[in-house]
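A single protein chain has been omitted; all remaining protein chains appear in their positions.
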């Protein structure tokens, strides 16, 4: 199994989720993060004091998938989340040793 | 060492933390996430507009443990976090190559 | 490639980010988490009811780096984030199998 | 001593249309008003008794004016702001603040004169531009013979009405229109829409006033006017990106509740202040301003309970506002039972409109300006003809005819709708084809707080 | 002209119990009150001088009424809402809004008549059901001979008291009781608990009024009553799941502080408004309403500093409320030094109760309705007997006896506690065994916002 971490632009979340459902992903875990990278943040000015946030709001998806599904998932996300502008985000793939569904105790592929 | 990621129901957090302390876990890192899965979200209605959130509040635990402790930890969480209803969450196990305690520079098992 | 997860004290974030930029890290993903560990939380009292939060605000960095850069990154963070007091945090290193830049489709080292 | 004559139209029903013998059946405070008015059209200012100000009236009107500002800032700003997404919170607050500021200046510079100076049937004159000639001791007439209030208080009180009406409008087009466009629109709209309608309805030489239409505190001038303008705004501004596709839940119903509470609190200035004196007439308006929204809260929540199973806070707050809107024109003449009826009716119809009709029409009246202020205002303005009837506990004269008064009300509503629709279209068009109305689509996605104002509402 | 006679009980101490020669030593405004009252019980309305309304009084009472609404919405709603967990925020706001709405309607439909119409010692009559017969020019008596205010203002002012009292009650049982149960309870409770107690204490034919008990602005009627009802509520509703086990820190002390500020601001309507006239008597109430809560803030924070090392904002806000509660019955008769004393005493005892006693008793009075309003109300009501003494700077008559007045106060407190306890138990039982009081345990865990209202407070 693989654990895929995707960092994407927040407003792409709904689209990506729907696309992943369509290719058979049954679950994922989402968190709000801030990303630092090539994309420059907005300059905010408060009473003349300038703050440039280099940390930009992103959404982080964590998706455990069976070995075989991984390439499809990667491709799907890359497709859907892409806008072609800087800051579109990253995909990271880790090896997932074990998975358990807490409710039933099922493990591995059948836990996903 | 293993890095165990547990996605559980938020109100189970205190119980799980206490149970883990009891079996010798000395630390963990907790974040608020939203989970997408079999569990259906609530329908919220605002002035007649219906929103069904498929993203449900969950808590994500990240626990680095020595190899030997991993099975106990998995079992403990599975036990304590289980309610038997849909949405109880998942356990994921990754291989952890290295760990460092920032304060002291200790590494690996003794860093946990 | 390696995926480095660093748990640090929130007010060290700016310093660490600057130090990492200096050694050539081009991106990272930051999230707000709460840590449980040796550090004891503050006791808060609300109308006589005491709450001791064992969960303390921390910042979690996720940094994907090419194999070769990993040691420098670890050392840099350890240096910069260290205050010598309990609760300084941890560094975890995972093996990163694959990385993709969503915008361009570039993979692995050139995606970082 | 300068005096000006300004009469709110509701008293006019006792004006030329009634025979003086009838006044014997009126409560005293209405009698006085009636008698004043009987004298008015013929005698004009020449014969008017010298006005004297009572400090109690002045104290109340100063307070009432402050209360209406409280409705806008922070009231309406929070009510509206809580309903949008986080990324547009500051833009709503900024627009309400900016509109208020610009409305105040427009009012003192020219709009007060255009609305309340003597002029034609449709528009006032220009002798009070820049408030010229108005000193601390200049008095405005009230409804009672010989009783005046300092005209500057009247100017300030009416100023807050103009400001809140303009601010209400933008509720239909938030989350997509530019700050600069909103400011420019306000300048135009107060001039060619608000001032004329206020003049027609409330000035003693106004068209609708002359018909004897009742509008105690602004059902036509404020609510129908704002609601229609908002509706027109949707046509010019278009829908938000993602409308009916993305989830757009209110980002802070807590803000919305604070706003709703302050709106209710301030509305006593609005309604009981429109009596212009600290008398039993203000007390009637006050009690009605309690019961109508209370009925609205419960009616809306009950309807939700029946339809979707759960009474919601937003529903309760919306019901309160619907009730407040509906009672506004009738506040001084309705009895409590009539007020309860108006509150219930407005809440139910508005609930049906914003919960059902609006979605069917795919109308992106984002914060329901038309759905609540427009619809509620129409129900209230027409309903005023009914609830004023003494048989229903209202404070109309004996021999009051529901049918004929309701007809007059309907005519007034029709004129207000027509004028507001056409005038607002002109204003929106002018802005759209000069400055442009909308921000770019990237800016809209990112949120107007950052793109239009360079700020973020919360940095927790 | 219709007139009604309503007298607040505090003046009664100058009534039948004092010889008329004594009045020579009273400040003028008290003299007038005393003289009116001397005449009252014997002469009744037949001989009462015709009432005349002063616009200054009316202006002030309109304002005071608005201020009390501000205390409830958004004041109390935010004060309470900030103290619960995020997941129950909207349920608190909804309950306060719903209670307010229902209280307004119950008041105009029957409770005003039951409380303030002439009737028995325990309950008013039915001649004012639906406010029938009350017009714009109907006047209510004030404390001064011949001075009236429009009765509709009095109705509205008292209405806000009923609403806030009912809303206070639920602070003890939030985070677990159903919205529908709260609404049903309010209807019953206003009828069989609030209206009778208000009648006994404030109506001129009421039992406790007849004893000469002092309750200027509602120490017994509002605070003890609400506090005791809250305590009874805990017994019927039970503890929250996780009480004393899970951490339940306030989710937004910012909301709580906004609420506390608005409570303080609005309390001037409550206390200085209870003078019914814009005179020096209102000024006395005002100054006391500044100093008692100020003393309460500092006393509570100082106690925290000593006990736990850190003065907290919640402590300061709680101290302010404790001081406000305690000064309420004494606002019109205490001197500033007495008010400071009451504020300090109330803050310290309440601090001890909610910080220590409550936890020992394992009492889940969630937002400390009994701990602050009940305890603070008892301290204030009994303390009124002390601080009214002229030797302590109070405005009681010469020859004022602390001992005998304090005894009367204690008796009044005892009756209020007993009536409220029994009556509230009946109301809670009725609701519990018909609709049910609590939501299910899953719903409670999930939070009432979602389970009862289908909404979420914040979508940041």
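So that you can tell them apart, the chains are marked A, B, C, D and E in the order they are listed, and the count of residues begins at 1 in each.
Going forward, a residue touches a chain if its C-beta (ideal position, glycine included) is under 8 Å from a C-beta of that chain, and two chains touch if they have at least 3 such contacts.
Since we're looking at a predicted model, the values are computed, not measured.
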Visible chains that the absent chain touches, using the contact criterion stated earlier: A, C, D, E
Candidates E:295, E:342, E:417 or E:431 - the one touching the absent chain: E:295
Residue among D:63, D:144, D:191 or D:289 that touches the chain left out of view: D:63
Among E:81, E:230 or E:281, residue touching the chain not depicted: E:281
Subunit E residues touching the omitted chain (full complex): 27-30, 54-57, 59-60, 63, 67, 85-86, 249-254, 257-258, 260-262, 264-265, 268-269, 272, 277-284, 286-287, 290-291, 293-295, 297-298, 301, 308-314, 316-317, 320, 336-337, 340, 395, 458, 460
Residues belonging to subunit D that touch the chain removed from view: 53-60, 62-63, 65-66, 69-70, 72-75, 77-78, 81, 89-90, 93-94, 97-98, 100-102, 104-105, 108, 130-131, 135-138, 150-153, 155-156, 159, 179, 252, 255, 258, 278, 452-460
Residues from subunit A at the interface with the omitted partner, ascending: 44-49, 51, 53
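Convention: only the chains that are shown with their structure count from here on.
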Residual chain groupings, excluding subunit D and keeping positions: one piece
For subunit D, the least number of touch steps when starting out from subunit B: 1
Option reproducing the contacts of B-D, where over half of them reappear, out of C-E, B-E or A-D: C-E
Equivalent interface positions on subunit B and subunit C, same or different at half: different
Chain separated most widely from subunit B, comparing mean CA positions: D
Between subunit C and subunit D, centroid-to-centroid distance (C-alpha), Å: 54
Multi-partner residues of subunit A (at least 2 other chains): 31, 94-95
Junction residues of subunit E - those touching two or more other chains: 454-456
Touching pairs - complete list by chain label: A-B, A-C, A-D, B-C, B-D, B-E, C-E, D-E
